[in-house]
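And then chain A:
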Amino acid sequence: MSALLSVENLTRRFGGLVAVNAVTLDLRLGEVHAVIGTNGAGKSTLINMLSGEIDASSGRIALAGEDITTRAQSHRARAGIGRSYQRTTIFAEFTARENCRLAAQAANPRPWAIWQRAQDCAASNAAAEEALGAAGLRVESDRVAGTLSHGAKRQLEVAMCLATRPRVLLLDEPLAGMGAEETERMLALLTQLKATHAILLVEHDMDAVFRIADRITVMVNGAVIATGDPAAIRGNPDVRQAYLGEEH
Partner candidate 1 sequence: MSIQNTRTALTALALACIATLGHAQQPPKLKVGLMLPFSGTYNALGVAIENGFKLRVEEQGGKLGGREIEYVKVDDESDPAKATDNVNKLIKRDNVDVIVGTVHSGVAMAMAKAAKESGTVLIVPNAGADAVTGPMCAPNIFRSSFSNWQPAYAMGEVAGKQEKKKKAITITWKYAAGDESVNGFKEGFEKAGGQVVKQLNVPFPNVEFQALLTEIAAAKPDAVYAFFAGGGAVKFVKDYAAAGLDKTIPLYGPGFLTDGTLDAQGAAAQGMLTTLHYADGLNTPRDTSFRTAYAKAFKLQPDVYAVQGYDAAQMLAIGLDAVKGDIGKKAEFSAAIERAKIDSPRGTFSVGKSHNPVQDIYLRKVDGKENKVVGVAVKGLADPARGCRM
Partner candidate 2 sequence: MKNISATMRHWLPLACALALAALGPWMSPYLADFVVKVMILSIFALSLELLVGMTGLVSLGHAAFYGIGAYATVLGAGRDGGSIAWLLPLAMGSAAAYALVVGALSLRTRGVYFIMVTLAFAQMAFFVFHDTPFGGGSDGIYMYVRPTLGAIDMESRWVQFYGVLGALVGTYGLLALIRRSRLGAALAGIRVNEQRMRAAGFAVYGYKLAAFVIAGALAGLAGFLVASRDGVVNPELMAWHNSGEVLLMIILGGLGHLRGAVIGAVAFTLLKEVLSTHALVGPLADQWQLTLGLAIIAFVALLPKGLIGVAARLSPAANGAAPKLDAVPAPNAKVTP
């Protein structure tokens, strides 16, 4: 199967520091591709470059064959790259439904149609309901987002991402701070989503990563030291030394 999102030699320098060094990887439909590494390994910078938040210093990003390296973040989002944030970035003062509807509105903007109520946009509402349903938030959809439990907020974060109907999901530590039960629910959601999405997962919870990932890329100091299926990574001596060895 061909890659939906492919990354070649992506590099980012901050002054003299090379945060991401010539990373090459690809994301495929039906696959969860996990990126692991210690703090400061460049994982977040990588996600930020893929989503367009920061520019790449060099290298190339292609979405379904189209070069999007220099495209603006909003353009990439509309082209099908959705992302969630490590720190929850929901709109705390709106309801869960409103959060999703607003995210979905990006695909149906029509800002000049000021005579229409935002809430009356059928396409956005449908996308929002679908995303809420998929994320298991339907019963809580009328609650103000700021009052949701931590786990529900993380689910909402993903739901907002889904509401934009992306093809590629870039998830930055979706399991951070979750309890066991909430983790299970999120992993079930990801398993269900991977059928229709190409997923990049950055996560610190190693048990979860090795359970759910189809492929794993290991980064150290901004560079990729290994890529492969979970079993291969587990057995890779470099990885054991550089990363797992230190932790276990």
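These made the cut because all candidates are chains of the complex that A comes from, given by their letters.
By our rule, contacts are C-beta pairs under 8 Å (C-beta built on N, C-alpha and C of every residue); 3 or more make two chains touch, one makes a residue touch a chain; residues count from 1.
None of the values given here were measured: they were computed from a predicted structure.
Looking at 1 or 2, the chain of this complex that touches chain A is the one numbered 2. Those residues of chain A lying in contact with candidate 2 across their complex are 51, 53, 72-75, 77-78, 82-83, 85, 89-95, 98, 101-103, 105-119, 121, 142, 144, 160-161, 163-164.
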